[in-house]
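Here the complex is missing a single protein chain, while all its other protein chains stay put.
Just so it is clear, A, B, C, D and E label the chains in written order, and each chain counts residues from 1 on its own.
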Amino acid sequence: MIPHELCQPNLNFLGLPEELANPATAKVWILPIPYEATTTYGAGTRNGPLAILMASRQVELHDHRHGCEPAESLGFATLPPMEITVSTPEAMINRVAAAVETVFSRPPSPELLVVLGGEHSISAGVARGLARVVETDGLVCVQVDAHADLRDEFEGSPFNHACAARRISELCPVFQIGIRNISKEEAEFHSTANNIQTFFREQWGPSGVNALRDFVRGKTVYLTIDLDGLDPSIMPAVGTPEPGGLFWDELLEIIRTIGEAAARVPVMDVVELAPIPGMIAPDFLAAKLIYWAAADLLLPGDGTNRGG
Amino acid sequence: MIPHELCQPNLNFLGLPEELANPATAKVWILPIPYEATTTYGAGTRNGPLAILMASRQVELHDHRHGCEPAESLGFATLPPMEITVSTPEAMINRVAAAVETVFSRPPSPELLVVLGGEHSISAGVARGLARVVETDGLVCVQVDAHADLRDEFEGSPFNHACAARRISELCPVFQIGIRNISKEEAEFHSTANNIQTFFREQWGPSGVNALRDFVRGKTVYLTIDLDGLDPSIMPAVGTPEPGGLFWDELLEIIRTIGEAAARVPVMDVVELAPIPGMIAPDFLAAKLIYWAAADLLLPGDGTNRGG
Amino acid sequence: MIPHELCQPNLNFLGLPEELANPATAKVWILPIPYEATTTYGAGTRNGPLAILMASRQVELHDHRHGCEPAESLGFATLPPMEITVSTPEAMINRVAAAVETVFSRPPSPELLVVLGGEHSISAGVARGLARVVETDGLVCVQVDAHADLRDEFEGSPFNHACAARRISELCPVFQIGIRNISKEEAEFHSTANNIQTFFREQWGPSGVNALRDFVRGKTVYLTIDLDGLDPSIMPAVGTPEPGGLFWDELLEIIRTIGEAAARVPVMDVVELAPIPGMIAPDFLAAKLIYWAAADLLLPGDGTNRGG
Amino acid sequence: MIPHELCQPNLNFLGLPEELANPATAKVWILPIPYEATTTYGAGTRNGPLAILMASRQVELHDHRHGCEPAESLGFATLPPMEITVSTPEAMINRVAAAVETVFSRPPSPELLVVLGGEHSISAGVARGLARVVETDGLVCVQVDAHADLRDEFEGSPFNHACAARRISELCPVFQIGIRNISKEEAEFHSTANNIQTFFREQWGPSGVNALRDFVRGKTVYLTIDLDGLDPSIMPAVGTPEPGGLFWDELLEIIRTIGEAAARVPVMDVVELAPIPGMIAPDFLAAKLIYWAAADLLLPGDGTNRGG
Amino acid sequence: MIPHELCQPNLNFLGLPEELANPATAKVWILPIPYEATTTYGAGTRNGPLAILMASRQVELHDHRHGCEPAESLGFATLPPMEITVSTPEAMINRVAAAVETVFSRPPSPELLVVLGGEHSISAGVARGLARVVETDGLVCVQVDAHADLRDEFEGSPFNHACAARRISELCPVFQIGIRNISKEEAEFHSTANNIQTFFREQWGPSGVNALRDFVRGKTVYLTIDLDGLDPSIMPAVGTPEPGGLFWDELLEIIRTIGEAAARVPVMDVVELAPIPGMIAPDFLAAKLIYWAAADLLLPGDGTNRGG
Partner (left out) sequence: MIPHELCQPNLNFLGLPEELANPATAKVWILPIPYEATTTYGAGTRNGPLAILMASRQVELHDHRHGCEPAESLGFATLPPMEITVSTPEAMINRVAAAVETVFSRPPSPELLVVLGGEHSISAGVARGLARVVETDGLVCVQVDAHADLRDEFEGSPFNHACAARRISELCPVFQIGIRNISKEEAEFHSTANNIQTFFREQWGPSGVNALRDFVRGKTVYLTIDLDGLDPSIMPAVGTPEPGGLFWDELLEIIRTIGEAAARVPVMDVVELAPIPGMIAPDFLAAKLIYWAAADLLLPGDGTNRGG
């Protein structure tokens, strides 16, 4: 065979050498779920996970904010993409739930599981799986999104991407950031729901960050990032790019806040990337976001006040 | 309101004036079904119907082969796109079947219904609906495709696009043209099936045309055109563009042969167009194909030997 | 025919059901004018109107700022696209003028006519038509644009898109926002013109908003939005995307200010969208802009101080 | 200044050194006319000339068919692009006519003028200018096109691209090749016209080539190539890509036939290229076509029977 | 960890399960070399290998021509991409040579090594490596290409892609197919070279196939496929897409001929794919080509007359 030094690293997240990409030791696991079956408008989220993996190979491993290479101390293992079923959305969601449950119930388990969508509907499965393996008492969900995703059903399915937060809210409290699109039905439901706290995009600011800190303090946090929560100027590669979104610095601050205050963050998902052919900036942003988020959620330093 | 002469025609197929686009009198109906939920690879068939409608507005109405404007004598009515359900593939297929049944059981009915996909899975619904309203004795299906589509199930569903011909073959004999992709499972099934006649692409030629003529003679024909049956050089805008496909003249000859020999062709579908942004040639080909096919299937002249 | 509940809404603005899209009752009319004949550089504005219509179907009808669905109380009727003439630019401009005049002189008339370009040259026609049906005494124009558009003639025609504001200024005062491109000839003309008030982009801020409020107070306002007035980060899909433009919040504030202070806004146009194949964010922004603008211009609530 | 040997050739056709690109000695002149003002559907022909110039820099100068570098013996001078007017289509056509007249009436003049469109409407101007400087008795036009272009007027102008051949036919006989799109009005006119010979695409073959040879024998030929005459598989970059077109070998044969039989070919135009961003094959085809055509039209060898 | 049955296959060629993708047993090895440093015009060949791997996952494993799944009997192992050096082209070529030498000198070795380019310059390294491990007496090279690639040097390097065949010809005889671009310098060299046999594209036909059969009979064949040898209609995704190329059936016939007559084919490379964003047909063609070529080169059946 060809000498090792002549070869590039494998096609894993960050292009890591095998010793840093081994699930047995890596603290971060990447699980690609290229599921797209209920999308309404712009297509292509099924290509999202692979685009993130490819772009991640260009992410610099050194993080000057932390003054180290988080990949070295953490390790990132890339799991093979999940097999898709299109029999029904619920079947797929159950499969996702089973996978998440297995990840955390059969050692070795990661400190942080990063799920790569695919469409937002998979988050209902992530939450379902997570609720089976953690104390649901202490479980909360933080959702970054342009859309409330609080519909009870859409296009014939309660497991549509437009219902993701509604399903999650049936399992734990939800804190929504960046919302700028909510339907009448959702608004009515929202006014009666007592475990959903929503910051419309124009309401987000220092007081929102404080509320977020209070919300996650000492909790087990499931962080679900629908990339359309970001402003279309930096994230045009989503199915419904709503103008007036969050910016890069604001998203980093959200993650740092969670990292500092939460007890732990076992799962983060990054969903709805629908790559635009010929435009790599959105894919790269998603890849760097995941790497920096893992550092801010798992490393001390910027995260020293954990649980405080 | 603005005077009529200052306005362009509506956004219907061919951009026709209302008197030629009225379902009450039009002999051809266009039914868009932008369904995409089981696609494996290249995404975007949900944008196919609209792309065909848009491109059709540039199709010249005069057909020099027939020496007339078929749109004038036939009329083309464009129905609104079907509402999508993503609850299960079967639910969608049943909805398609109900629509096709309704079209032919509640007058006025068209002489030719052209269904615009969307993915090929909808054809199972088209066949199901058609079988409820015609004598299934005399019903046959001609399939143009690169793929046999004879799987019994795929990715968890028997109504996956990869199962389209299998489902149809349960209702009537199928004649396949242009195939160059068949799985082991499909090949084994095919060797035992007695109502499926398959011409691999390399086998297609004059003897194939003769066999086709015999197959459709005096029959009620359902023509299903998966655009990936065409060569990728003229039809790159499909999810799985298999090299070595059919050319424009060959497809026209197939349609003329059916038009001349069949008793009638109540339904044709054109599926799997996944428009490539910035490239209009495939969309335009699909639009012109439908217009010329309608002329060759419904008009005498080139079609004088009908049923002979 | 197919039962109504199986069908999607028609291809109108917002994808509304017929009862909300009827010109007889709708307060907002959408008039597409896909005219492009004098463009210098990036091509494609002739595809703008259709792209806006398509994207509008994904706009959420509920407006959480107003706490209601403006589409329900207002109604939006989509007119067929205007027929184009390329005989001369002036012939086209006159045709546009005739259309606008007819809209407001033959009942039913809308409260707000939204013209979709096409290139900016059509605005000369819009202004001309409007001046025939309103008191020109109280008529003013607010122009959002990167370019002054004050040339007296360009490439052989006084009806070039680069002359739009010059032609309008011959009929009523013009207030320009976001300008960052003005030619020597235009600057010289501007220094002598007494009915054109210009805020270069770097000058825009709270004092500009105040000046705008004074400018429109109690007036009949024609609002013309050349989308290149926006920053290319959120609006790259224009022919000449000048860096350093307006942002989403600033544009919404401009519209709210007009809505609060103006007596009425009978016409708004949104021009120069040249869709980038494969990139839907700019089209969607334009569609949402129109919907939210209609709400802010016509609905009380945020607009309670109307005419104040 | 920087030493010459460190520099690339200028941005002229073929990237030639100055001594081969001098109008004083070059036998071939390239005149770019980036005019686009009457286009109906796909936009972008105004970018055609530049795309051809850029692609031409990759064309190999050695022509193995002739066994030499035609550029060396012929010389190719690239003129600056013509200034556009959009006042009226007729004004632009007259400007083109004036330019062509000047080229051939003020020495030095080229043996072959190659006009790069831009839309086909400019050909009316080319013919008009040519008719002023050659004996119109011996002048004929060969048109390669998918469309008859025989309308008397379109969208308000008799100088629309859809009228190009009609205008030319008023000056000299026209021989049409590759046509597969003709309107009722055009077909009626055609049946009464006695100086227009048309080969529909399906009629083209050896007998057509013979008819062409007879048509051009001993004549002064104006060759106008609308690139949509080619098959969309090799030329998708046109506004209306009609399926079923001519192939590369057929077009080369047409040109060789003209080169062998005609007395001279003072002008050829290549029009309607609307470059597809990211796809260079069509641009390169157009550039190589022009180079090989110039060789076949002007060089002895393959062209020894000239005038025979 | 997640149960195996919930996971998709790894990101290897064809998406094979591990037991079929193990280098220890697989008869075919895939070696990606994403090298691009001397390209002149269209960029992007560095993205070629990954695009082929991705597209290969959609290739049907069953080959109806052979009536079996070649992947099952052969096995395909995907090696990690080679590490690139840009110090000098020669350094990279030497690295490639070392890799090829190692593959065949340290067991286990494959029956067929498929190298994925990257630019054609790597073939000089492939040949160099191969010449070290096989009897050069019996070694010949078959080159499919639009370009002769016989320059002695280009842009300062003798290891430029434009010199690939020249370097190979220094090691063994070369048989060129599909050529339609040769420079004066190359033509002069060619006329003096006695181990290079060239079929220009227009010369290719049955006699060429016979000559090819004679050329490879009983030899060890290195097959180098520059994808620009194919017609741009089916292979637009190359840097210099020369019109008038080979078609799919012709290329398959070339491969079958080699498979039948050659003693063995230890190496094939497929180079110069420069993926066009948004267009998957060329990538898929390359992937299917490799799979079918491996079957035709290694499997008996269609290849029974091997060495005859």
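One rule holds in what follows: contacts are C-beta pairs under 8 Å (C-beta built on N, C-alpha and C of every residue); 3 or more make two chains touch, one makes a residue touch a chain.
Note that the structure is a prediction, hence the values are computed from the model and not measured.
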Touching the absent chain when the full complex is considered, from C:Pro17, C:Gly67 or C:Pro243: C:Pro243
Absent chain, residues of chain C that touch it: 40-42, 147, 180-184, 186-187, 200, 231-234, 236, 240-244, 276-279
For chain A, residues in touch with the removed chain: 57-58, 60-62, 64, 67-69, 231, 233-234, 248-249, 252, 278-281, 284-285, 288-289
Where the unshown chain meets chain D, residue by residue: 1-3, 5-11, 23, 31, 50, 54, 79-84, 95, 98-99, 102-103, 106, 108, 277-278
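What we mean here is this: only the chains that are shown with their structure count from here on.
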More contacts between chains, B-C or A-C: B-C
Reference interface C-D: repeating pair among A-E, A-B or B-E with over half of contacts shared: A-B
Inter-centroid spacing, chain D versus chain B (mean Cα positions, whole Å): 38
Multi-chain contact residues (two or more partners), chain C: 84, 277-279
